[in-house]
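As you look at this complex, bear in mind that one protein chain is not there, while each of the others sits in place.
Right, chain A next:
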Amino acid sequence: VENVRLLDRLSSRRAVLGTLYLTATHVIFVENGSETRKETWVLHSQISSIEKQATTATGCPLLIRCKNFQVIQLVIPQERDCHDVYISLIRLARPVKYEELYCFSFNPKLDKEEREQGWKLVDLNGEYNRMGVPNNYWQISDVNRDYGVCDSYPTEVYVPKSATAHVIVGSSKFRSRRRFPALSYYCKGNNASICRSSQPLSGFSARCLEDEQMLQAIRKANPGSDFIYVVDTRPKLNAMANRAAGKGYENEDNYSNIKFQFIGIENIHVMRNSLQKMLEVCELKSPSMSDFLWGLENSGWLKHIKAIMDAGIFIAKAVAEEGVSVLVHCSDGWDRTAQVCSVASLLLDPYYRTMKGFMVLIEKDWISFGHKFNHRYGNLDGDPKEISPVIDQFIECVWQLMEQFPCAFEFNERFLIHIQHHIYSCQFGNFLCNSQKERRELKIQERTYSLWAHLWKNRADYLNPLYRSDHRQTQGTLHPQIAPCNFLYKFWSGMYNRFEKGLHPRQSVTDYLMAVKEETQQLEEELEVLQQRLANLQKSQSGDNKVKSKQQDRSKQSGLYTSNNSLANTPQEYSNDLKSFPSRSPSQGDEEDSALILTQDNLKSSDPDLSANSDQESGVEDLSCRSPSGGGCLPSEDSGKDSDEAVFLAG
């Protein structure tokens, strides 16, 4: 469609005219400008919602909201075209079978062996060995080898030595979704461990010998402590409400030597609404400071982030300082449990703060343990009530920690943002389906590529220049300040306003320091070469000859990446007064910049209040497999990047 305008949220002056293209995998907007022809690419998988707004004199507005928080505002001249685009996008953004997803047609031009190697980059078995298992207390169990015990768990799990197959199976029958207690993290130093499961089917009074034995086994696997913590990450009210449905939580009277603890993280519906509200604040035009802060607080988003973090801190402390093992669960043990276990692991073990380690962490606590990627992030069209920003919250916790401990992580913010982007993009196969079982059935590893290999290949872009493995901050456990600490939680505009260039510092300190580091390294290498040469010369000549040292020809002066002065930034609209002068009489009081008041009209109707109900369960969707289609090679995450080729469909 031609003559489409792309609007800028911050400045109406920055609207650009161009052509809109719809392909099998992307929406593409190409600017009309003669020189730049800047392109904006959006993967259909990224589209969260499309809104057709009321036609105005200038055309028919179409609002595309993406899962990576990009918001695209288009104005299409003809209403009919707009409608066609709208209908097409609705269909394209809601695939019904996996084969429609981009990962099955994405071709990075690697051969079969390279693809395989890519998938082998992250090796979970190696990871458990690194942790120190199997050992005298922990063993690998293949009781779930055909997914016969729990279909959302991996085939191989680590359990306490004293837990027999009988105990495991018995325990699994007493746990929601059969998700029995299994090892998430083992601390070599003191034998304390983090185990995870789902809620017990205890109702008001039911008991299960094997489940009780399972918890005993976990306790026995840590001879340094005579009790374990059982952490239920739900609010007490929700957990109690679950009892009425035959589920619930562990009774300290029945399970000997446990100390039970509620942490109070809200459920997926509350989180979905929270994000929605926060994004609405982000979409306000010219908000006042007041609108923004009130809106942000009203969404509750940072409060939830803090709750997850607090839970992780509690568990990390129990393991590192008290040497006590912890069993963590929520309802089904695949959302809050995953968040909390991975935050705790990150705090405890510096390995997870390296790039490789972080990939391993996600592979372990999210992918292998059956976090429902498809349901939560909408790979395929499904139940909107299943959608929730669970992993987004975990990723944000990591960012918040990076802000507090700038030297402690090997990777930078961009790494996190790209991972989040690809969880939704479906360009790689790592985050498809709801479980390991489903991924194997679909033969994901044979038909798609691994994100980890892609990121690893580009790891230079993702490094944190301030990281040094021998730095004090990078070693041992991280101890975030517990209280007071409200102010430590900042709004992550790098993520939620990612595409609004005007909001961010135009000069990237990270990139600059990386360039400085690289240059220093180059100079040091050159210095070594020169010194070696000098030494050789001195050896071969007699002492009184003057040694001519050859300066290596350096074409650049101090090749330092100087701050981007050439990218002069432009003023945003500070005032409406400078339009045409003098169109108004100066004696009139000038209006204030209109602050959009948050009225009911602006807020969308939210989901019915699900926060007070007991946790809802979701059914597992049935997936049918069909053969993939072929496809072309397309660019990566940043929709602003130029593409090498483009596959065009008549728009």
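Here, contacts are C-beta pairs under 8 Å (C-beta built on N, C-alpha and C of every residue); 3 or more make two chains touch, one makes a residue touch a chain; residues count from 1.
What we mean here is this: contacts and distances are computed from a predicted model.
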Complex minus one chain; that chain's UniProt name from "COP9 signalosome complex subunit 6", "Fermitin family-like protein 3", "Potassium voltage-gated channel subfamily D member 3" or "MTMR9 protein" is "MTMR9 protein"
Can you tell me which of A:Asn125, A:Ser205 or A:Thr570 touches the chain that was removed from the display?
A:Thr570
Considering the complete complex, identify which of A:Tyr86, A:Trp456 or A:Tyr512 is in touch with the unshown chain.
A:Tyr512
From A:Pro287, A:Gly357 or A:Gly378, the answer for touching the chain not displayed is A:Pro287
Touching the absent chain when the full complex is considered, from A:Ile140, A:Ala244, A:Leu503 or A:Val529
A:Leu503
Residues belonging to chain A that touch the chain removed from view
10, 282, 287-294, 296-297, 300, 302-303, 306, 404-408, 465-466, 468, 471-473, 481, 483-484, 486-491, 493, 497, 502-507, 509, 512-513, 516-517, 519-520, 523, 560, 562-563, 565, 568-572, 574-575, 577-578, 581-582, 585-590, 593
